[in-house]
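Have a look at the structure that comes next, please.
Omission of a single protein chain aside, the complex is shown with its protein chains in their original locations.
Presenting chain A:
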Amino acid sequence: MSDVVEKTLSALPGLFDNVTQTGAAKITSGLKQLIRSITELTSKHEEEKLMKQELSAMKEQVSSPNTSMKQMREVMVRAMYCEMLGYDASFTYIHAIKLAQQGSVLEKRVGYLAVSLFLTEGHELLLLLVNTVLKDLQSTNLIEVCMALTVVAQVFPKDMIPAVLPLVEDKLSHPKEIIRRKAVLALYKFYLIAPNQVQHIHAKFRKALCDKDPGVMTSSLHIYLQLIRESPDGYKDLTGSFVAIMKQVVGGKLPMDFYYHNVPAPWLQIQLLRILSLLGREDQSTSEQMYEVLDESLRRAEMNHNITYAILYECVKAIYTIHPKAELLEKAARCIGNFVLSPKINLKYLGLKALTYVVQHDAKLALQHQMTIIECLDHSDFTIKRETLELLFRITNAQNVTVIVEKMLDFLRGCGDEHTVIHLVGKVAELAEKFAPDNSWFIQTMSDVFSIGGDSLQQDVPNNFLRLLAEGSECKEEDDELRLFAVDSYLTVLKGDASHLPQHFLQVMSWVLGEYSHLQECVDQREVIRLLAKLLDQRSVSSETRVWILSALTKISEGQTDLILELAESLSSSQDTVLRQQAQELRHLSRDSQLQECVLPRGAPWDSMEVDSSLSFLDGFVSEALAAGAAPYKPPHQRQEELSEERALNLEPYSFSLPVSLSSCSITDRQSPPLLSVSSGLSGNSTELSQKEGSSTLILEGVRRVWGKDGYLPQKETAATAPPVDEPSIAVHPSGQQEVAERIETQPEPSTRNQDKQQLASSLFVGLGTQSSISLLGKSEAPPPRFRKKPRPHESSSSSSGTSERSSDSSSRSSRTTTDSFLYGSLLEEEPVTSTSTTTNGLSQNKHTEGDRRANTSQILGSDMVIVRPNTIQDRHPPSASSDLTALLPSEIKDLPHSDVISLTSDPSLSLASCRMFRDEALLLVIFICNCTDTVIKDVAVQLTCEELETASLRGNVVDCLEGKSTSVCHYALLMDEPHTNVSFTGTVSYQTQPGHTNTLPFSGTLSTVDFIRPLVVTTEEYGKLWLSLSHDVKQNLKLLTDAGGDPLKTTLNALKDALQLHVVDIIGSEGIVACRLLSGAPCLLHCRVNGSALAMWLRSPHPSLPDCILYHCQRALAEH
């Protein structure tokens, strides 16, 4: 008990603190307080609670009009803190822009910082920053210019670059170097995001390069590095300048400010070295200009500090990139030794990286450091290990491939990082393909690759592997031997537990078995079928893999009718339509062996097929369809254009053709169906589309086609055209090993552990020496790959045909892309497609149509010329029976559109009714005061109050004398400045039935914003301009009305137009634009887009709360509909 008391007491001061931390005190120390209380909290839950409070307090503060700029600045800093902690403070973004816009320098600084932290490129609010930036760029205050340039160099809307470009350009000749420097970096940023916009100022970049301030010059190098990386040839003339700058820097001509740990301008040196290496690459004369300075740079960088190593590393890279000079190469190689042998692990890492780079040019260098490399291979640091493997990958040859691949696979088995796995597994596959010593090793390694790589494996690894098996080399026996190995090995794998195997591996195995299991005579085909069928039963097997398996089964089904029919039977009830169809085909084929032989001939070669990419065999079908009245084919771009006008396109002929093409293709093609991709290739104009898609699909070059112009194509044998594969020359092997052996002898061998390493070294670095000795003599040829891929003759045609099957969802796909690419930006800028209403009195026009449409639902009062709009707010009182009240309206407002008359209140003597009348600039509230008695009522006075609205009595609020059974009319003009979803008004009527005896009758009612919304009649063009100028926006998905049977967008917009008083500006395709305003004040633009079954509504207005308000009423209107 006492514990509790003690805790309470100790907590008390804290509580008091919190209480006193209100008002001004809270604002000034808000951030510090927040940070303190957050660090004191122990649980994540408490933190979340506190942050929730904090954020809502901030929200209140930013939306309050009384918050000063200074307070806003403080809030902004807190918002940055909240965002850093990972809480969403996006409601402050707009205020950050405001702060940058309106604040003093001090507040601007915070505002700009917040903007650069909160908003990323492409954020729409950034558009609002453009004017502020423009203003500040022209400011005479240097700090303001600096701030503007800083923000421009970080985030700026791409489309608005032309607006600020001239001002930023001017700053290149500003007297202050800090401004010039920032301007250069801003231009660099522009160049990165929109290169063609700064094309014309390349001359000015040169001026910046020659700037007398080293800082400005250094900044300009960022641009040059980028430019030269893209096209080195255009800047060769600058080599001299860069070399001269480098000489001055290395020679210590720069002011001491630019020294970093006694090294002159290291960052500048590194930039220059990178530029020089790009310029000197494969260019002897340019390289010659820089030898001297590179040498000097190597010589000068001798201090033992990280920064000198950083320069040295860059220097070594440059020396090995440019045209070689023996003397320099030697120095650079020695330099690498310093890195690799350094006890500092960071330097060792960089040494390995440098080695990895240079061994591409001179593999011998790896030999010098073989022991270090082997040590690094067993290093406890993952990063070092990985870099070592990268290095080994580069020095792999036919002799050391088994050892290196084993090392890599070992590493991969213990590696959990998916990116690393994908990356390295690809490399293993590449090595295996290039240098495999024998078939069994190759197949085994690839099996490892597939099982380790898992399902994240890049698709081209299995693709390449299968193509290699399929295309084969020139020697049929060798090919078959390889295939046989694959079949044997996969049968063994499948006999074990296959449930954990990745999908890619299963696909590869089933393809191979389907294709080549017949080669293995000692294996019963029934066994293969059983193994494959067993896979189909496994739940872990994906439906895509199932399709592969079924294709394989189709290929080996020959002669096993009983098994196959059983299988087809079991699949015919599958949920998957593709599987069902395949099962159907399977059944069909197994019954008809002639068809089987014709469709799936066994052992036919892979090349030499003729591809009918124009699909002319379908011509007859097409002309028939055309004759039957089908629409002719239109290329996608044409369809897209038309879609923008009308969404629904008749797709019938295509879907009609589907079953035919699909079934014929999927059987005849010996590739598995998932390889086929979607395309709209029915009439030959589809190459464009299918080529685009080609990248995402499996490459089908070289895959045999058996269907052509005249249907089935008989196979033609072609003579082998590729040159015979060169086996790696065996003659060089002994000398290579000998050299390594010699090197090993020179190394000390103190222990047996070391001996193991030596052994490893000899197996890892075998073959390097020879290669390098050859390269010294002359250009060395890379050893020929073991498996050489055949040239692919019909590159484009086969790829397009490979993707042109299965036109099934082509239509839906193209329409999808159309909608995707249909951005509202284009809508807003587009010329109006349909003519827009030019009636100035949009209101009355609206009313008419509305009245016609809803005549049945709304009660028409009075004469024909009075148009009634339906009630949008719920009136509690039933409509007054005295429908003739409107006849009492004064003539000048009689013709205005108005609502029903509703009864407000009544007592024995008086009854009150009201009616809302809609004038363009105000809402008129008409109050009918009806004397129910037979006697005269005197001194009737109406008092109307409404806090949210501006009210003005126009007439009749005081009536001296109201006769019995008569009615007096008074009306008020109501103006709404601040939108509120609903406002209520209250009022009293005082009157005297007897002199001196005053009665009061209170009344009240509600009005909705809808009463204050007026249509805004604009053209599409005006709308577009207005849209861009508006700042506050709200987005929301609304219900789309689909019940009416017509176009859902039109139906929905009409419903909205009726409920609120909106002006539908234009409907283009799946988008509609609508405009309205709050009385004659703030406009609100609505952009509606059909998004699936919802209507994506985007509202913009200069008024912060108007969009919310209108959205609320739209939601209600649609919900009530």
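As a convention for this text, a contact is a pair of C-beta atoms (placed from the backbone, for glycine too) under 8 Å apart; a residue touches a chain by one contact, two chains touch by 3 or more; residues count from 1.
To be clear about the criterion, contacts and distances are computed from a predicted model.
> I want to check something: the complex is missing a chain, and I'd like its UniProt protein name from "GPI-anchor transamidase", "AP complex subunit sigma", "DNA replication complex GINS protein SLD5" or "Hypoxanthine phosphoribosyltransferase".
Missing chain, per its UniProt entry: "AP complex subunit sigma".
> Which of A:35, A:210 or A:961 sits in contact with the chain that's absent?
Missing-chain contact among the listed residues: A:35.
> Decide which residue listed in A:110, A:209, A:568 or A:889 touches the omitted chain of the complex.
Looking across A:110, A:209, A:568 or A:889, the contact with the absent chain belongs to A:110.
> Hey, which of A:61, A:132 or A:218 is the one touching the hidden chain?
With A:61, A:132 or A:218 as choices, the missing chain is touched by A:218.
> Just one of A:143, A:595 or A:952 touches the chain that is missing; which is it?
Counting the whole complex, the residue in contact with the absent chain is A:143.
> Which parts of chain A face the unshown chain closely enough to count as touching?
31-32, 35, 39, 77, 80-81, 84-86, 88, 104-106, 109-110, 113, 116-117, 120-122, 141-143, 146-147, 150, 153-154, 178, 181-182, 185, 188-189, 215, 218-219, 222, 257-258, 260, 265-268, 270, 306-307, 309-310, 313-314, 345-350, 353, 380-381, 383-384, 386, 419-420
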